[in-house]
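Here is the structure we will look at, set down as structure tokens.
With one protein chain withheld, the remaining protein chains of the complex are depicted in position.
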């Protein structure tokens, strides 16, 4: 029983954090938000250079061979710095999907290598949403058709692009024709892949939401120390203190829940579904409260384009219902507690159902 | 459209309030709490002398001829002063039940007169609860058997008395045999009487809960002004202010909801069920928050027998699930909103379904 | 207590309903936070005014209809129920209008109210300053009396739609060296006056919804002061009370989105019921909006019996702003993955209604005095807790 990260995991997180702090400062994000595509190829390349795209790739394929546990730290960093990129969908969720494919799938290793090198842009269309994020830039799309997994070149789809409240996001309605030659998994194997992909996507969102929550808390703490009203820093008012303490509480309690879910997913725990949804719910709640109280503490300033808070709030609102919406994840936990006959004794925390 | 009380109604409330303030001070309540029966016949008599027992009785029968609207003020006073008596069950709910009986029911007017004169103690057993309050002292019991209303002398029942967290309350499991000679209403008429009785009981509870909430708020405000910590009155701390402001908010919003429900019940509004449950829910929420924040502000003192707050908290906890529990009243509102096809346009506030 | 409408009230309702059915634009007007949208809303206001529906509770001589507050509530129910356009001039009409009716001279009323009712004059607030937000008394903009004029210098901010407006009203420090609530005067300023500079502030959604107003030796005649010299705080507090209270946010303003929320729920019932907290929240939204409506009718009844609105207006403001958050959060939960979409896309007309409402609701606990300040006011003024 050891609920800690390895030194390697912690050091890699630290390195990525330092890197993103300089490479993805808020001014840079604003620039990217203003572009037509909402994305910056150079940023992706530089993240690849840092090894982020290689994280999930098996060491045999030239990657770092880390897994969901390591990603539960990294997605927090992507959230914290508000990275406007589909990196997690590609290098974490997509890489996980490719890895789960049979070795007979043509080009599987090539794709993994391209992901590892930061050369592949992909988009994933899961039935949990009618929208596909980043389809406008993807080279290939991984698309769901029932239990089938299809790997579809961009040329073979039609898309209508929508804008999001988060100016960096593009969400497409994708029309396409499933064909035998694009099908790379099906039946039970395909269903399992989609099931696991949804969990991985949800965990990616959870980590990003938690990072966003921490960023919004930090911005709000800074603001409350600087901003004066009634002759003193607003951070000295008890109402402000308690708002921020409550946000800190939501963040701290969400962390172990996220980490346990990552551990369950990495180890095929029988209750992975419940653990992932639980993690997503806690992280979602942390981000929602961080946004709400963060805005409240920023006052009217927080409601402006000029102050950075807005970028992180909007990201948190935008991704909150992706990779399974709130209803889906709440229902998975409720069903387990209310409609199963699971023994919920205190000794069962780490056991299967 | 006139959402105000008459001068008569307001003056009567004022008179009752002044009367109870002196006759039912906390020391008096403590005395009654210590008695074996938890009730004080003299207090009932003196309330009768003030006209409280005559409130619902038609003027023709020697009463004041007021109705649910007036009672929505009076029940608040009973709650505010924590009156340990089944007065509302007798003089409001019971009187309403007798009044609804056919004129052919033997003794109907005698019972009304006895209620009016403060000479009758009755208890009501409705299927919403397995318990009958005040059966241990009742001369007669009004008991439900399906759609039938039975008027049963105390001698004809067996009872097992339970104690409540509220030391003044006695709740009995009553065993009895329905007989033709005790049946005073049945069929559609009986069902209607029980239906209306439940609504009236719930409204009585709602009013008392609201009065209790106000009392707990007042006690907490007093305490927070007197009690000093860190060199100043705790009422000057923002956390305390906001706790109490939130209680005040719950109380103020509950009032018009209570009054509207009373008006609906008095006037047979088609949505009376929904309005009564809505009122009970708002008043219940106000009392629950007043207890929670009241105790929090009193700190450990609030957790003692010595400080008066406990009597009002316990009353509020004890009666909260009487005359329809929380589940019942929440479900009635939810069903209306979620499962009916009611038009909820802004113009429909005062219209029927 | 009699909670039914009189025949007169019922026929007023029908009359309003019919007029709105015939006149409300079929297509939603573009947002009034853009110049084009602003002017289209002004046109709509003129149309309303011509029909006598602009300010139903003002006296007829000032462009109103002389209705009582029950009629006003009825009007609002019909107005929101019909999905009619947002009221672009309401900061003036409701806040300054009420103030002028109470404190204005006959000449001021005659000069300003009719043009406000018709929206020939559009008004912006000039309350906040960079260092006077929640601490509203910390005003430093100056108005020095110079013969029959004030000379204004300083800066106001968070002035809603000031870049498009004709006039602004607010507090200025008119007594040199005065502190806090003392020595302030309540002034009305034409925004085309020499020395006025207006810079837009881009809001969360990218629109120029607010502005900063800079005053550089702006000359304003003494006749544009409301109330006595140096007594502006008293006048402003009355206005702030109106703002927090009933007028700015009539119950129908929340009942209408609740009605749409219930419809959204009913349309998506199979999916929404998988998480029962959704239905619970929808029912709570209805119940709260209904309670707010009841509270409004109750307040109007008491006002008609001679009562005054006190710190309850602060409770109102906390209540409706939190309700508005819950309504829109619940809608976002029902919409799920498509909730983040802007109106410009392929899927998103309904979504955009909710997303815009969600964004605007986020500001509710902040504007018109933050909810923290409102709770302080309730605790101190209503409950008597020490400052």
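The chains carry the letters A, B and C, assigned in the order they are written, with residues numbered from 1 in each.
In the analysis below, a residue touches a chain if its C-beta (ideal position, glycine included) is under 8 Å from a C-beta of that chain, and two chains touch if they have at least 3 such contacts.
Treat the numbers as computed from the prediction; the structure is a model and nothing was measured.
J.: So which of the visible chains would the left-out chain be touching?
T.: Result: the unshown chain touches A, B, C.
J.: Among A:158, A:252 or A:306, which residue is in contact with the omitted chain in the full complex?
T.: A:252
J.: Taking the entire complex into account, which one of B:161, B:183 or B:233 touches the absent chain?
T.: B:161
J.: Can you name the residues of chain B that touch the chain not displayed here?
T.: Looking at chain B, the ones touching the missing chain are residues 128-131, 160-167, 169, 171, 173, 228-230, 234, 237, 239-240, 288, 292, 295-296, 299-300, 302-306, 310, 314, 317-322, 325-328, 330-331, 334.
J.: So that we can see where the missing chain sits, which residues of chain C does it touch?
T.: 275-277, 279-280
J.: Residue-wise, where is chain A in contact with the chain that is not depicted?
T.: Chain A touches the missing chain through residues 1-6, 69, 217, 221, 224-225, 232-233, 235-236, 238, 240-242, 244-246, 248-249, 252-257, 259-260, 263-264, 267, 278, 281-282, 330, 333-334, 337-338, 344-347, 349-350.
Definition applied: only the chains that are shown with their structure count from here on.
J.: B-C or A-C: which has the larger count of contacting C-beta pairs?
T.: B-C
J.: Take the average of all CA coordinates in chain A, do the same for chain B, and state the distance between these two points in whole angstrom.
T.: Distance between chain centres, rounded to whole Å: 52 Å.
J.: If you average the CA atoms of chain A and of chain C, how far apart do the two points sit, in angstrom?
T.: So the centre of chain A lies 39 Å away from the centre of chain C.
J.: Counting only residues that touch at least 2 other chains, which ones in chain A make the list?
T.: Residues 237, 239 of chain A each touch two or more of the other chains.
J.: Send over the residues of chain C in touch with two or more other chains.
T.: In chain C, residues 372, 375 touch at least two other chains, as defined above.
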